[in-house]
Structures are given as C-alpha cells and as structure tokens.
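Below is one structure; the comments refer to it alone.
Every protein chain except one is present and positioned as in the full complex.
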Amino acid sequence: MDKIYHSVIEALVFASDEPITANEIVKAIKAIDGEETEITNADIENAVDKLNEKYTTQDLAFKILRLAGGFVFGTKPEFAKYLGFLSTEKSRRRLSQAALETLAIIAYKQPITKPELETIRGVNSDYMINQLLEKGLITIKGRAETVGRPLLYVTTNNFLKYFGLNKISDLPKPREIEEIVKDQDFLEQKRQLLKNAIEETMLEENSPAEENGN
Amino acid sequence: MDKIYHSVIEALVFASDEPITANEIVKAIKAIDGEETEITNADIENAVDKLNEKYTTQDLAFKILRLAGGFVFGTKPEFAKYLGFLSTEKSRRRLSQAALETLAIIAYKQPITKPELETIRGVNSDYMINQLLEKGLITIKGRAETVGRPLLYVTTNNFLKYFGLNKISDLPKPREIEEIVKDQDFLEQKRQLLKNAIEETMLEENSPAEENGN
Partner (left out) sequence: MYKIKLKEFEGPLDLLLFFIKKNELDIYDIPISKITREFMEYLHLMKQLDLEIAGEFFLMAATLMQIKVRMLLPREVDEKGEEIDPRTELVNALIEYKRYKEVSEELGIMEANQRKIYYRGNFSKDVKENPAPIETLLKNVTIYNLIEAFKNALLEREIEPLHEITVYNVTIDEQMDFILEKISQFEYLHFLDLIAGMREKLRIIVTFIAILELVKLGSIGLKESEKFNDFLIYRAGNGQDLPFGN
C-alpha cells in the first residue's frame, strides 16, 4: 500500500464521528482513486497500528481505538479529569447493578428471551429490558421458535462502544462453574465449615431434627 | 508552562464540542490543578503553535485551527475528496430518522400507497421512497383498487435480513413494547424506597432477624 494512504486513513478516521470500519475506508479510497486501487482491510489494520506507534512516540493525547468493529480516535484516560470539566455528557448516570447484571446475561446468552433471562435473574425484568432498549444497549432480533414465540433480545453496537469492546467475543469470560466452586472463597468457606458446624449445633439445639440436610 | 500542559490542551481542543477559547482552557486547568497554577492565555496560544508545528513535521492529517475566537481541530483540505464519503453527523441523523420512519410505516402498514404513507407522515415522501427502493428495502407490489390505482409498497426479503427477521409477522408489535413499559417506573420507585428503608433499619439497630434467628 502506498505511503500516502496512511494519511488518508488517518484523515478518514479523524473526521468520522462514529467508529469507521476497515471496509468503509477501503470503499471510500476505491470510490475516489478507482476500483483497481490495491488496498485491503489488512492494509488498513496495519496502517492503524503504524499510526498509533507514531502517536505514542510523538506523545499525542489521543490515539486510534478499535471499537464496535471500527476505528475511532479517543483520548488517553489520564486526561479524563481535565476533560470532565468540559462535558456534561459524561456526567450522566452510570448503569445500576441490576442493569449491568441484566446486560451481562443478555450479552452471554444472546439471543435470549425474557423468560430465559428472568429464570437466571430470578426476578421480573420488564423494567430493566425497557431501560436497556431505551438506552440503545440492547435491541430485539426476531422471535424464538418456542411456544408463544417470545421476542429475542441481543446487544447492540452501542453496547460494544459503551464498554469499550471491539467485538462481542472480547467480553471477559464468565468463570466456569467448577472454577467458582474451587474458588478461594469457597475453599475458605469449606475450612470454615467445621467451625460453623460446631456453632450451628449449639444454635440449633432446639431443633436438631431440622438439620438433616447438612 | 509545564510541558505536560501541551497534551492537556491538545486533549481539550480535541474533545470540546464547541471551539474552545484560551480562557476556557486556562479555567479548566486551574480548576483541576489549583488557582495558583501559572498559566496564561498567551501560554495557550504558544502551546497551540507548538502543537501545530509538531503536526506539520510529523505529517499528520489534521491541525488546530483558530475559529470564532477559539480552537478546533480540522483535517487538512487535501483529504476533502475522501471525506466526502462520510456524511456529517447532522445530515446523517436527519436522513436516517426520516428513512427509518418511512420504513417503519411501510413495514407495519404494508401494503401501503404513497398517499396513505404521506397522510401518516405529514410530509412528501418521494425522496425517501426512492432511497428505500434503491436500497432494496422496499418494493412495489401491484396497485391499490382505489381511485387513481396508486402503487402499493411492501418490504422485501432484504428488509427482513437487515433486521434479522424470518418473516414479517416476526416484527414486534408496538403494543408488546408498550406492555414492557407499563407502570414499571412506579414499581421501581417503590423498590428503591424499600431498599433504603431496610438499609437504614439494619444499620441503626440490631435487626429483629438477628435476635429471632438464634
């Protein structure tokens, strides 16, 4: 790829208000310089890496991020305190624990129906689904083929952007069940068990029959 | 002025929604690092010149411009032809909103004539219909039996694919969404009150749970 295209790619990413994909960049360049222009998505990826190297060397306050499948310029986190002064947008409320929990389940289980989601959460989730739909973090994608054909929910591009992810597979993996069980937390708890058992016996004196379960 | 402030200024100009003035930059820095920080409007002007020198030397595709008494980043004019490929944020939003509205009405009311569509939208829809036809999201399916026998528009398979639907009856009913919203705000408020009340009670006194529990 021609050296000049580094600058064109830089300009295209810089001038785009949303993450721009390698595809779109290639399309833009071919639209101007002709379909025969030799440039591939891989060239774009390489150019972005080279550009970022330059920004690091030159100590620029921003660099190109890979977000929601595209490229976008973003500031380095260390300037956040100064930038917070500018904007009211960032002061918007963070997501509640319930919203994060609902999102996590939808993100990993997508496409997922409301009944499936509610089984895992153990609570009615109408309100949360509505909130997340309104915030554009999830959307509806068709219907399940099960009884009643309930709507299917999936996460959106906005979800990726909101959490700084490039693609859905970049999500942190939930721990396997065995891991959770082997977890330090639980090992510790096992060690505590003896102690607890003694305590419980003392507490349970009135109703020893009930503790068959242990 | 501290060298670090070059980067802070760079970040502020980059992230500001409006052209940012030297005054505002000074204010932001002093707000974070203290009123006694030695920094003047002239320092800002100098820093911007230095930054621009760096962008030129490094052959970057953008630089800081002086506009309406403030600073703003802009890409160099030589890339204008490539950037034409991206539309500006505002026109994109407007376009997308109108296209979406037209498409939504056609999807839910199909088959529908242009007069019917325009009665609902309240605006001439020639342009939008053409755009959607061109994109292959809608198509013509015969004529209505009413006066003038206007063309009937329906959505296409492409439309289904775009929205991840199997068939048109998979479209969520507006009422299904309505039901998710219903009364949930009120319930949520109640839930919040409940949580606060419990938190306070448990913090302030030995809860009855503890006493009864043993």
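In order of appearance the chains are A and B, and numbering begins at 1 in each one.
Rule of thumb we're sticking to: a residue touches a chain if its C-beta (ideal position, glycine included) is under 8 Å from a C-beta of that chain, and two chains touch if they have at least 3 such contacts.
Because the structure is a prediction, the values reported are computed rather than measured.
Considering B:28, B:107 or B:152, the position touching the chain not shown turns out to be B:107 (whole complex). By the touch criterion stated above, the residues of chain B touching the omitted chain are 11, 14-19, 65, 67, 72-75, 77, 80-81, 83-89, 91-92, 95-97, 99-101, 103-105, 107-108, 115, 118-124, 131-132, 134-135, 137, 146-147, 162-165, 171-172, 174-175, 177-178, 190-191, 193-195, 197-199, 201-203, 206-210, 212-213. Take chain A: the residues that touch the chain left off the picture are 14-15, 17-18, 27, 31, 62, 65, 72-77, 79-80, 83, 86-87, 90, 94-98, 100-101, 103-105, 108, 119-124, 133, 136, 138-141, 156-158, 162-165, 171-172, 174-175, 177, 180-181, 185-186, 188-190, 192-193, 196, 200, 204, 207, 209-214.
Just so it is clear, only the chains that are shown with their structure count from here on.
If you average the Cα atoms of chain A and of chain B, the two centres end up 18 Å apart.
Chain B contributes residues 7-8, 10-12, 14-17, 20, 27-29, 31-32, 54, 58-62, 73, 75-76, 79, 81-83, 85-86, 88-89, 163-166, 170, 172, 176-177, 179-182, 184-185, 187-188, 214 to its touches with chain A in the complex.
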